[in-house]
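Below is a structure I'd like to ask you about.
As you look at this complex, bear in mind that one protein chain is not there, while each of the others sits in place.
Up next, chain A:
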Amino acid sequence: MSSGLDVLYTDIIFEHDKRPQNAGLREPFHAEVHHVNPTCGDEITLRLRRQPGGAVEDISYEALGCAMSRASASMMSELLIGRSLAEAEEITVAFEAAMSSRGRDAGDPEVLGDAVALLGAAKFPGRVKCVLMAWKAYRAALVEADALDGSAG
């Protein structure tokens, strides 16, 4: 009866839920965004430091939410920190596509690393938004950082 559950709640999800990587807001940062999921009240504050045209130097966050949303923030930060912005974009696009596929796209572990474990949620439409919240926050932080550059420059 719990086989459906075990697709969702794998050991690696709980690893990240219990010991989230890069949790806790850090300085310095170029942009900070706050996202909420109004249907369940989950929240994330995410900070991004990046070099324009260069690399994702740091992502830190504070996340309040279910195991899936917290694990997602943790895995995403682990996956994206240190990547070039172009690589990060490629990973983000691949991840979003797989999450929106209702389970048809199993995801490439070479590209997504641990985050393939999150794709179990793709079969539970109610949980997709939990998983995507951190990724949407990352995207918003990128836009925010660029806008701040623009206004400063």
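One rule holds in what follows: contacts are C-beta pairs under 8 Å (C-beta built on N, C-alpha and C of every residue); 3 or more make two chains touch, one makes a residue touch a chain; residues count from 1.
Heads up, the rule we're going with is that contacts and distances are computed from a predicted model.
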_Record-based protein name (UniProt) of the chain missing from this complex, from "cysteine desulfurase", "Peptide/nickel transport system permease protein", "Sarcosine oxidase subunit beta" or "ABC transporter substrate binding protein (Dipeptide)"_ = "cysteine desulfurase"
_Selected residue (touches chain absent from view) among A:Ala23, A:Cys66, A:Val111 or A:Ala140_ = A:Cys66
*Against the chain that's been left off, what residues of chain A make contact? List them.*
1-2, 4-5, 8-9, 11, 14, 17-18, 39-43, 64-68, 124, 127, 130
